[in-house]
Structures are given as structure tokens and as C-alpha cells.
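For this depiction, one protein chain was excluded, whereas all remaining protein chains were kept in their positions.
And now, chain A:
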Amino acid sequence: MSNDRPISATKAVRYSDGCHEAAAARVGYGPRMVSGSADYGQAPTPSNIEGVLLLVVVFTAELVPEVRHTLTAAVARAGLSGDEGEDFVLAVHELVTNAVRHGGGSGELRLHRQPGRLTCQVRDHGGGTSADVPALPNANVPGQRGLWLAHHLTGGLTLDTSPHGLTATVSADLCPPDEP
């Protein structure tokens, strides 16, 4: 339904890092480079993200740890490591966890590399989820931190609801070694 809608340009300003702000300004809207023909095992949903498709995973609850490990390796291979790699993995892990808990028990993860940036999109099959990022609850409150973490750790979480479920997207800026 909203699959042809271009992804929102999320805020990428984080940690006042000059390199990352420069990278964010260069986010490419170049030619469509989506490749990959994964075997989904269920109806695939067209991607609305430009870039090179690095990873497609269809997951259920029991696969959550394995998805995280696979994503960690893919993110490191793409050049995002250290604390920023861990933050991005946790952000995506929270979206995956949200999908299995509140989004119908399963979902699909797609990791793309664009010029200077990694973008991960998690789609679930839940209905009626609010498209607002919740505020951080008081430390005394047990729950409700998953989407806040995904938002805070990446500097920008985009949520799109449709009759088919929720699509959550986060990005992280890559710092190319040959940055002038």
C-alpha cells in the first residue's frame, strides 16, 4: 500500500561527531541498486529502500538470538564496529523483539548499505500499533523501553503503519576510511 513511498530522511545527528554529520549530508539518492533474491518462505514485501541489500531474514521468536548474531556479523563486515556497531545491533534487535512480541510473532528484516550509511528495516504483521515513538519511561516503570532505545541509539526511528503491519526503519552512518 505505502510500499512505493520513499523512506523518510531520518535525523542522523548524533554524538556531535563531525565525521558522521558529514556522512549524513552525503546520504545518496542515487540509482536504485537493490539486488538479492532471497527465498522468503512467505510472501515477500517489496523494499522501499535504495541501496545494496546485504541481508534478508524472516524471523520468529526462537530465532531472535540467531538474527542478532547474523546481523552483528553483517554490520561489522559493512564497516560499523565498536560501540556504534553494538548500538545499531541493539536498536535493530529491539525492533525484532517488538515484532515477535507485539507484531504478530514474526517479521522480516532487511539490511541495506547506501553511500555512507546502513539502513535496516523490520516489518511485522501486527495491527493497530501506534506510529509514535514512546518517551523514555521513568526508571521505576518496568517496560516500554524497546522502541525508545531503537530511536535513541540511532538518532532516528521511522515507523510506518499499514493494514499489513508495522514497518520500522533505523539507520547508522558509516565513516568511510577515505573521507576527505
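The criterion applied here is as follows: a residue touches a chain if its C-beta (ideal position, glycine included) is under 8 Å from a C-beta of that chain, and two chains touch if they have at least 3 such contacts; residues count from 1.
Convention: contacts and distances are computed from a predicted model.
Its UniProt record calls the unshown chain "Anti-sigma factor antagonist", which is the correct pick from "Amine oxidase", "Anti-sigma factor antagonist", "Sugar ABC transporter substrate-binding protein" or "Spore germination protein (Amino acid permease)". Against the chain not displayed here, chain A makes contact via residues 61-66, 68-69, 83, 86-87, 90, 93-94, 97, 100-101, 136, 138-143, 145-146, 148-149, 152-153.
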